[in-house]
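Every protein chain except one is present and positioned as in the full complex.
Lettered A and B in written order, each chain numbered from 1.
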Amino acid sequence: MKLNHVVESQQFTVPMLMDIFKLADEMEPVMARGGTRDYSNKIVALLFYEHSTRTRFSFESAVMRLGGKVLVTENANQFSSFMHGESLEDTVRVVGNYSDIIVIRHNEMGGAAHAAKVSPVPVINAGDGKGGQHPTQALLDFYTIHREIKTIDGVKVAMVGNLAEGRTVRSLAYLLGKFERVKLYFVAPTHLQMKGDIIEYLNHHKVWFTIEEDLRNVINEVDVVYMTRLESTEREGRTDSSFFIDRELLRFLPNRAIVMHPLPRQNEISSEVDSDPRAAYFRQTRNGILVRMALLVSIFDGCCWPRAD
Amino acid sequence: MKLNHVVESQQFTVPMLMDIFKLADEMEPVMARGGTRDYSNKIVALLFYEHSTRTRFSFESAVMRLGGKVLVTENANQFSSFMHGESLEDTVRVVGNYSDIIVIRHNEMGGAAHAAKVSPVPVINAGDGKGGQHPTQALLDFYTIHREIKTIDGVKVAMVGNLAEGRTVRSLAYLLGKFERVKLYFVAPTHLQMKGDIIEYLNHHKVWFTIEEDLRNVINEVDVVYMTRLESTEREGRTDSSFFIDRELLRFLPNRAIVMHPLPRQNEISSEVDSDPRAAYFRQTRNGILVRMALLVSIFDGCCWPRAD
Partner (left out) sequence: MKLNHVVESQQFTVPMLMDIFKLADEMEPVMARGGTRDYSNKIVALLFYEHSTRTRFSFESAVMRLGGKVLVTENANQFSSFMHGESLEDTVRVVGNYSDIIVIRHNEMGGAAHAAKVSPVPVINAGDGKGGQHPTQALLDFYTIHREIKTIDGVKVAMVGNLAEGRTVRSLAYLLGKFERVKLYFVAPTHLQMKGDIIEYLNHHKVWFTIEEDLRNVINEVDVVYMTRLESTEREGRTDSSFFIDRELLRFLPNRAIVMHPLPRQNEISSEVDSDPRAAYFRQTRNGILVRMALLVSIFDGCCWPRAD
């Protein structure tokens, strides 16, 4: 099997993940020097039905670091405006004639899968709707743990904040759930705790997890603190110290552990933390380029699955 | 004569058209491989005074397939906003210092001709106003007929839908009218029939045409069915079966014939038609890249007119 569409996290097996991460490691010198592989004739279309400058920049940078070019719209619904009324299918078929890969950000769940069904070129899901997937974010989060902690086996991860709605923590729980000896600590106010579907999934896969209401109870025993924003009504200045990290609390975090955040942050991580070597959230952003380069190369080359050995 | 500005369909003679189409055919392997000709130091500015993501993507892709780079704005009126009040002339003079070709999409008829008058670099009209021209669309439509039917001589073309206001069908009628033995079938409700100026033009050139009110009356005798949208008030669900094509009707279309559409479509072509090999509308989109690459190369190289022989 050659890597074609990237639609949801579940499509990646553990050997595929390891292959992608190996390739991501190899992208490090390519990013620095540029152009050792020649993808200068490749065009990647970024078809965004909603604005996401951060995700867009990350994909654009990955394409450019490989030497390729981008076609970009953050108003893809102008293809299918009221006046024109074009279907997503037709838009994807047309844009597939203009490009070699389509990176799609859709405002509705299932948008990317829908696109993949009719596209003449490979489709990468860059987020589809609130309840949908964002598999490249999940991959880069997972890659960051793999790269910083050196192993996934037995890793202990605290997820903090709005776990009920956070797409990143939900996807990451999914991926980590593929590894039996992983331990998960869900730290959130009761009404924002991890939902039943993930809990069932972890029970089914016999992954150990615990429900917590205060980061201070668990910080001293974890390898990863994955921070996220709380819900918007709690965003105005007030910060619940149970879901907050500052230099004070950092004293209790083991030396080999890291602090992650999908960004943008609000005030759940004090800026004092930034200068600590365990603050991994900006490196995490950088890892996003490497993982996306690896995915693009896998698709362009069709070289990775089945593995040669 | 070297190709400089591309402002209106009328500027192309039959030998020029044939040269461009020959060049467009040569662009096929360039599009696939990229970079056999080196235009990597060329910058094409896309100066759009109104949004047209489809046309923009097609031009951008054509430039990139040649190795070139693009400067893009779909808010070109920000150059000449109320606060600044810059004239189109000044904007074009400035942007001509930043680029090697200007592709302009203007909201007023005559905008491109106006720009061409003062521009220090060649200008390509990418559509100017409702009553204006869109010559590269006309060229790609014409190229599609030439490429699919193999000849223009004696070709029989049905144009269907809103012929009164449809810029594409009007321009295509203009170009086809240069060939005496062509036969045209205008299929539209009476109030949306082809206007007097085109009728007079065809009479003057002794081109055969007929007025029809139902596609079903002519589909069995034509080489090309060129579908377009009906007017907006008729767009809400209701489809008049006289101006509609589905698998049922397709049975009557000759085997060597094709169905074209400038896209976006609404419901005038059933999606059942898509899988039929005679459905040429997505290939038509792709031909747009080839024709635009050919125009760009003609301008960059200044190689095509007068022809060497």
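Following the convention adopted for this analysis, a contact is a pair of C-beta atoms (placed from the backbone, for glycine too) under 8 Å apart; a residue touches a chain by one contact, two chains touch by 3 or more.
Everything numeric here is computed off the predicted structure, so don't read it as measured data.
K.L.:
From the listed residues B:Gln78, B:Thr151 or B:Thr210, report the one that touches the chain absent from this view.
P.N.:
With B:Gln78, B:Thr151 or B:Thr210 as choices, the missing chain is touched by B:Gln78.
K.L.:
Using the definition of touch stated at the top, determine which of B:His51, B:Lys69, B:Lys178 or B:Arg278 touches the missing chain.
P.N.:
B:Lys69
K.L.:
Of the listed residues A:Ser58, A:Gln133 or A:Gln193, which contacts the missing chain in the full complex?
P.N.:
The missing chain is touched by A:Ser58.
K.L.:
So one chain is hidden, and I want to know which residue out of B:Leu3, B:Val30 or B:Ala45 touches that hidden chain in the complete assembly.
P.N.:
Per the contact definition at the top, the residue touching the missing chain is B:Ala45.
K.L.:
Please output the residues of chain B touching the missing chain, sorted low to high.
P.N.:
Counting over the whole complex, chain B touches the hidden chain at residues 40-43, 45, 69, 71, 73, 75-76, 78-80, 83-86, 89-91, 93-95, 97-99.
K.L.:
By the contact definition given up top, give the residues of chain A that touch the hidden chain.
P.N.:
Missing-chain contacts on chain A: residues 33-35, 51, 53-54, 57-58, 60-61, 64-65, 67, 232, 235, 263-266, 271, 282, 285-286, 289.
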